[in-house]
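What follows is a structure written as C-alpha cells; I'll ask about it next.
Of the protein chains in this complex, one is absent; all others appear in place.
Going in written order, the chains are labelled A and B, and every chain counts its residues from 1.
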Amino acid sequence: MSEHETAPIVALTDAARHFGPVRALDGVSLSVAPGDCLGLVGHNGAGKSTLVNLINGTFGPSGGQVAFPQGSEGVRSVFQELSLCPNLTVAENLRIPHPGLKRPGWRRIARAEIRASLDAVFPGHGIDADSEVDTLSIAERQMVEIAIGFAPRGGAARLVILDEPTSALDAGIAEQLLAHIRRFCEGGGAVIFISHMLGEVFSVASRIIVLKDGRIVAEREAAGFTRQGLVDAMGHVAAETGGTAAPARGTADEIVIRTAEGLVARRGEIVGLSGLAGHGQAAALARLFLSQTSDWRAGRAPRAVFVAGDRPRDGVLPLWSILRNISISVLRRDAWRGLVNREAERRVAEDWRRRIGIRTDNLDNPLLSLSGGNQQKVLFARALASDAPLVVMDDPMRGVDVGTKQDVYAMIRTEAAAGRTFLWYSTETEEVCQCDRVFVFRNHAISAELTGADITEEKILEASFEMQEAS
Amino acid sequence: MSFLSRHRIILPVVSLAVLLALTFWMQPRAMSYFGLNLLFNLAVPIALATVAQMMIIMVNDIDLSTGAFVSLVACITATFLNDAPLTGVLILAALVLSYAAMGAVIHALDLPAIVVTLGMSFVWGGLALFVLPSPGGSSPGWLRTLMTVKPPYIPMAVAASIIIAVVTHLLIVRSGIGTVLRGVGGNAQSVARAGWQVTWLKALAYGLAGLFGVFAGMALVGLTTSADANIALRYTLLSIAGVILGGGEFTGGKVSPVGAVIGALTLTLAASFLSFMRLPPDWQIGAQGAILILVLTARLLFARKGPAA
Partner (left out) sequence: MSTAPTKSALLQGFTRPWIWAWLAAALAFAATLGLTSGRGAGELAYAALSFGAFAAIVGMGQMLVITLGPGNVDLSIPATMTLAATLALKTMGSDPGTAMLGLAVALAVGLAVGLANFALIYLLRLPPIIATLAASLVYQSVAIWSNRGLRIKPPEGLADFATGRFLGLPNVAWVGLALAIAVWVVLERSVWGRWLLASGQNLRAARLAGVPVEAVRAATYVAVAVMAALAGYLLASFSGGAALNMGGEYLLMSIAVVVIGGSSIAGGNSNVPGVWGAALFMFLVVSTLNSYGAGAGVRNLLTGAIIIAIVIAASTRRVRR
C-alpha cells in the first residue's frame, strides 16, 4: 500500500479489539508512514475511537499486532472530548505531558513553546498563553489542545491523531488547521484525521479509510473516492426499511411538543432524532424532559418519562432491586397517604416483567445482577408503566441484543398506537428508519426533517455529514 | 479576560482591605507596629493550617483531621521537641510520612477522604492525649524566640504571613510539580494519560499538607508556650473556611495559596475587628459566620457575572 521508502511509524496487522461479545474492531490492517495523511471515516460505532485508542496505547489489542518500528515516541492524540486541565493556564497545560519542563524558568520555555506552536498552526489566534483554560471559549480550548499535540515537547511530533478536531472551530480556523496539516505532512510528519466534514477529509487526506462494523470496507487514495461513494461505503443498503415504516400513528394530528430548535411531535407519533453522536441530540432531549417535569413537585400523572441509554449515568439506581427500579415512576400514582402501595407496586412490576420479558425469576434480585439488555428492559418498563403521554428515549438500545430490540420495537408500536408520543434518539440508523418522522442533528442544530418515504439511511447520512467544501 | 482569570484573588484582597480599613477607622491606634502585631498575632498558625488544608482541597479531597493533627504536633513540640530534639524531629517526620501514606491509600483504594480523615482525627486526638494527658509542656526556646522576634518596620505576624504566602505560591503556582498537582485536581484523567502516577502525586499533596500541619503546630506552641490535646481543634473548620474565603473551590483544583493566607488573615482579623466594634461578645462568633456567608455570597455574584461579561 505504501510507496514510501521509509519504515512506517505505526503498523497494524489484523488488529482486533473485543469488549465482551462486542467486536469493536475486527481485524484491521493498516500502516501510516512519514508524510501520510490518513483520513478515517465511518458511522457511529464503526470502530474509529477503538482504533485511535489502540494506536495511542490506551489499551492493547485483543488479537493481531500494533507495532511502532521506530518506537512510539512522538505519537500524540488530540481527543474529541476536551482533555485539558481547566484550572491551569495554557502554558501550564503544556507542562502536564512535557517531561522536560522541570528547572526553574520552565514557564518561560513553556510559554514560548506553546506560543510558537499556536502561531504555527493558527496564525493570528489571539490566545494568551497565560490565561486559564476555563476562561477560553470551546473553540480556543480545542485550538490549544491541537497546538499541544503538534508542539515539540522535548522531541518532535511524528504522528498526530486528530479525532474530530474541527467540531468546535469555525471555517476560517479549520482551514488554518488543514493548511498546517498539509505543511506538517510535507515536512515528513504523519496525521490520522477523523472528521464528519467530508470536505475537510478530501481537502487534506492523501488516503482515506472507511470503517464499518469494526472492519475496513474501503481504502483508496483520496482521489479515488467521490463524496457520494464515501457515503455509500459507510452505510449498508437499507432501502427496504423505508417501506416498512408504515404510519402507525393515531388519527389526530394534535401537536404535543414544539421546541425552540424546531423539534415537533404529534400525538401518537414516533419521532426519531438522528445524526452523528455528540451533535446535540442527547442534550436536546434532556432539556426537553427537564422542562416538562419539575425539581420540586411530582404529580400523580407526570407529563413525560425518560428512558436512558447511558445507563450508569442516567438510568440505573445501582443499589436497588429490579422491583424498585421499575416502580420508582409509579410510586406516587399508586401511593396511599404517602406510603408505597406495595401490592400495586409488585403487581405493576410483575405485569411489565411479563409484557416486556425481563429474564429473572425474582424481582427482588439486584438490578445489577441482570445483563445489560435486561437492565435496559427494566428502564423501558419503568417508563412505560407510568401513564405519561410523552416518552423520551435517549439512545436506549445501546448494547442490547437483537431479540430484545425486536420485543421493544413491537412494544413501542403498540404504545404509540394507543396514543403515546415517543421521542427517540438513536445512533443506529436502522432504528431511526422505523420512525414516523426524523430530525437529523448536525453541530447542535437540526439539519434536516424527514418524513415517510424520505426516511432512508442515505438521506440521514447526507444530512449528518457536511457535504460542502467549507461551510 | 485577564480580569476574569485573576478575579479569584481580587475578592479576598478586597475583603481583607475593607475589614482592615474598618478596623483602623474604629480603632486608629491599631494602625501601628504593635497594633498590627496584636491584630494578627494568632494568624501565623492559622495561615499554615489553612495552607495544609489547601493542599488536600487542591486534589479534590477534604481533611477533617487538620485540627486534631495540629493539636498533636503542638503536644509533641511542647514535649519531645523541647526535651529530646532529635526524637522530636524524627516523630514529626514520621507524622508527615504518615500523612503522605494516607493520601496514597485514599487514592489507591478509592476511599472517601472525608471519612478516612474523620477516623484519623480520632487517631491524632488519641495520640495527643498519650503525649500530653493534661495541658502543659513548654515551647523550645528557639521556637519562642522565632515567633516573638521583632523585625524592623513589619511586625512578625505580618512578615511571616507574607513569607508563607510567597513560599507556597512558588511551590504550588510557580513550580512545575505544583502545576502538575493542581492538574490532578483539574483533570486527573488527563494527568494520568500523560504518564503520571496519580497515587504518588496524591501522596505528595498529602505529604505537603502534613508538613504545613507540622509547621502550624510548632508555630502555635511558639506563641502559646504550652500545649494541650485540644488546643487547635477549631482549626479544622477555620482552615476549610480560610481556603474557601481565599477563592478556593472544593473541586477542580482551583486553589490560591496567597488567597488562602489572606483568607486566614481575614478570619483572624474578623475576630479582632468585631471586638473593636464593641460588638457584644455574644455576637462575635455569629458575626464571623455572617462575614463568611457575606464574602461567599459576593463570590457568587462574581462568578455569576464572570461568564456574562
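Note that a contact is a pair of C-beta atoms (placed from the backbone, for glycine too) under 8 Å apart; a residue touches a chain by one contact, two chains touch by 3 or more.
Treat the numbers as computed from the prediction; the structure is a model and nothing was measured.
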* Asked: Looking at the whole complex, which visible chains does the left-out chain touch?
  -> A, B
* Taking the entire complex into account, which one of A:Leu51, A:Leu263 or A:Val305 touches the absent chain? -> A:Val305
* Structure fact -> Contacting the left-out chain: of A:Ser329, A:Asn374, A:Thr404 or A:Ser464, that is A:Ser329
* To do: Specify the residue from the set B:Leu20, B:Leu143, B:Leu208 or B:Leu292 that touches the hidden chain.
  => B:Leu292
* Give the residue, chosen from B:Leu16, B:Ala49, B:Val96 or B:Met120, that touches the chain omitted from the document. => B:Met120
* Asked: Looking at B:Val59, B:Ala216 or B:Ile244, which residue reaches the missing chain?
  -> B:Ile244
* Asked: In terms of residues, what is the contact footprint of the unshown chain on chain B?
  -> 62, 64, 109-112, 114-116, 118-130, 133, 237, 240-241, 244, 250, 280-290, 292-293, 296-297, 300
* Contact set of chain A toward the excluded chain (per top definition) -> 286, 289-290, 293-298, 302, 305-306, 308, 313-320, 324, 328-329, 331-332, 335, 338-340, 342, 346, 362, 364, 382, 386
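Basically, only the chains that are shown with their structure count from here on.
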* Structure fact -> Between chain A and chain B, the Cα-mean centres are separated in Å by 44
* **chain A-facing residues of chain B, complex** => 1-2, 4-5, 174-176, 179-180, 182-183, 185-187, 189-191, 193-196, 252-254
* To do: Report the residues of chain A in contact with chain B in the complex, numbered from low to high.
  => 58, 83-89, 92-93, 95-97, 99, 101-102, 104, 106-107, 128, 130-132, 135
